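Complex shown without one protein chain; remaining protein chains in place.
Going by the order they are written in, the chains are A and B; count residues from 1 in each one.
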Amino acid sequence: MSVLSEELREKIRAEFPNYPNKRAVTLPALHLVHDNLRAVSREAIVEIAELLELHPAEVHDTMTFYNFFKDEKNPLGRHRVWFCRSISCMLRGGEELLENVCHHYNVHPGETTADGRMTVEFAECLGACEGAPCILVDDVCHMNVNPSTASALIDKL
Amino acid sequence: MATVTINGKDVEIGSNERLNCIQAAAKVGVEIPAYCWHPALSVVASCRMCLVEVGDKKPDGTVAMQPKLVPGCQTPVKDGTVIIADSQKVKDARKATLEYLLLNHPLDCPTCDQAGECYLQDYSFNYGRGYSRLNEPKNIKPDKDYIGDQITLFTDRCIMCTRCVRFTREVSGSAELQVVSRGSHEEIDIFPGHPVNNPLAGNVVDLCPVGALCSKDFLYQQRVWWLKSTNSVCQGCSTGCSVTVDQNEDKVYRLKPRVNEMAQGHFMCDEGRFGWKYTHSEERLNVPKIVSNGHSTSQSWEDVLGSVRSSLQKAAAGKQKIAAVLSPWMTVEEAWLLATWIRSLSPQAVLAVGPVRVSGTDEHFPRDLRGNVIEPVKFTIRAEKCPNRAGVQAVAAHFMSDLMPFEELLRLASSGQFSAVYLTGGDPQGWISEMQAEALSDVETVIVQDFLPSPVLQHATHILPSGTFVEREGIVVNHRGLAQLIRRAVRGPDGSRPDSRILWELSGRKGLFQSESLRAEIAAAVPALAGLTHPDLKSTGVLLESAQQVTI
Partner (left out) sequence: MATFEPALFARINKPDSASLKTYQADGGYSRLKEFLSMAPGDVTNIVKDSGLRGRGGAGFPTGLKWTFLPKDYPGPIYLAVNADESEPGTFNNRYLMELDPHQLIEGIILACHAIRSQKAYLYLRYEYGTSYRVLDAAIRECRAAGILGTNILGTGVSCDIILHRGAGAYICGEETGLIESLEGKRAWPRIKPPFPAIEGLFRKPTIVNNVETLCCVTQILYRGTAWFKSMGVPADPNNPRDPGSYGPKLYCVSGHVNQPCCVELPLGVTARQLIEEHAGGVWKGRRAKAVVPGGISMGFLSASELDTPLDFAGPGKVGCLGLGTAAVVVVDDQTSMVDVLYNCCRFMSHESCGQCTPCREGTAWMTKILERIRTGQGRTEDLDLLMEVAGSMGIIPGTTICGLSDGAAWPVKNAISKFRSEFEDYIRSRKASVTSAQQLMAVH
């Protein structure tokens, strides 16, 4: 019983022509699986490795280098909200914003809320320093966020 | 020739040699410490232990030194290279690197296997600061005993040299080991469910400079400073890996590969590494016997040897022939002693070579996911499992133009051709089946020289308990004709004797077994074995060209 659907496998295979070898498709494959399944499980790694003709350890070590990818023990919630903690955001209240949100939604950085709605993470510089403090909600960056605008955003997720 | 200067000393480098700074310095006895660099693995220059100052000596004699330190492992030397490995800058860099490595290193020396042969201990002693400036908590990482059936990992001892990971990627090709996470949280691990159980797994323990990766077989068994090391040769297959046998009080604790580019390179396989346990088996034959009508009538060596001599002399004088089986596990000297003696008793005596055990096909490494070999081959486990077929055949061929296979000898024995057969065993995995042994049931005199029981014992009239390879000295010749010396490391069980001693005494030679003069005798008599007196025999071994051409 395969963890990766045929559709997902097709999407991964579609990347092959872009690179001279299959190994380079490791990150795109991890992203595709992670977005779709909210985690990259052990079985998924084995299947990705098979598709890419790699040993499972060669996929797994790349995956763990970026603390971006979750494994099956800590899957992502429906949404992922990153709070920048680097210098420009820290100087304008970014850390307090994170603390406020964690307190409000009763969750720690790296964890998912009990209702599965969102996973809260701290991030390093998100490159939106002109709008510090900023947060990244899934794939969209929001700037000049304060605790109330953050809650408003999150409640709409 | 190129001249390289290290710490003010000049050294000549051959035009064919491609050396880095570490290797060049070693030629003049200067140690440049290093962890991640290994001659059989790729260069990563990540441990930063080998940092030195490097420069160029111009033709006019002036020296231009590079402003920054460079890793010695990634810097090749050429004519005019100047290396400074003893300046304050270099010393400070080494102190700093060692301090960094010790920051999160647990104080495990009292219980760590590696103590006494640990590069972290040695380099800290020679180049380190001598005290810790850490006032912060250390990172703690969990131990992992699931790394392999033979391998356990003490994760927080790891200094991230990545030798083990590179070994599984570049030498075995099985890629079980990986580095997970990032930065100071990195750990060595396996992918769950894929432990390091490839045929070369044990090498990662040797490669680990510290006590992170440990052998479960050796764990907590013995402190290394009590071990005495003897150079020898693995007897697991015809690759003939150079090894050291580590023992204390006549108990072998482990085998480790010894670097020998003429033999196998740097590594050895697990079958050889762990395949010596039979030397301490409870089933070792340890009582010499004369057997008649199912009862043993004497158990003293004098009696047994005397009876062997007289039985064979009597058989040689009779109408039927006598025969001897030269096991491909015997050394060249032992084969020579037996062959010359048997032939001296009877010039028509038949000499056969014992069964040549072949298992599967040659296994080359590295191999990819599908099992295909990746060139260049870095290690081979040979299908032919005898350590000295070439050497024994060279001896046999000197006496018999047509070598007789073992099966043929058995056939002749069962058809009543022999009145006496002298059999030598030596294959720890068994060399004769019950059915094969039946062929000897009607032979009047059956002499068995072996160290483990086998089906042939029930037909034996004389049992001579012999020695395993760690108890004997002699020459073995590997698949490509390399003659190497196995050396006596331990005494066998009371009641057993090394084959060389048994055969020396049987053949009437006086005194103790003299290997050197015997080798000279053989070298003079057998052209194919002329190389046995070469001085290299005692170090890397000697290639005997013509020994390869002898086939059965």
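Basically, contacts are C-beta pairs under 8 Å (C-beta built on N, C-alpha and C of every residue); 3 or more make two chains touch, one makes a residue touch a chain.
Note that the coordinates shown come from a computational prediction; the quantities given were computed from them, not determined experimentally.
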| item | value |
| --- | --- |
| Residue among B:S184, B:S296 or B:S539 touching the omitted chain | B:S184 |
| Option touching the unshown chain, where B:A25, B:L41, B:V77 or B:A93 are the choices | B:A93 |
| Candidates A:H79, A:R92 or A:R117 - the one touching the absent chain | A:R92 |
| Hidden partner interface residues of chain B, rising order | 43-49, 51, 66, 68-71, 74, 92-93, 96-97, 100-101, 103-104, 133-137, 139, 159-160, 179, 181-186 |
| For chain A, residues in touch with the removed chain | 18-21, 23-28, 30-31, 52, 58, 61-62, 65-69, 82, 85-88, 90-92, 95-96, 98-99, 102, 108-110, 122-132, 136, 138-141 |
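One rule holds in what follows: only the chains that are shown with their structure count from here on.
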| item | value |
| --- | --- |
| Rounded Å distance, chain A centre to chain B centre (Cα mean) | 50 |
| In the complex with chain A, residue positions of chain B that touch it | 174-182, 190-194, 369 |
| Complex interface listing, chain A residues touching chain B | 42, 45, 53-58, 60-61, 64-67 |
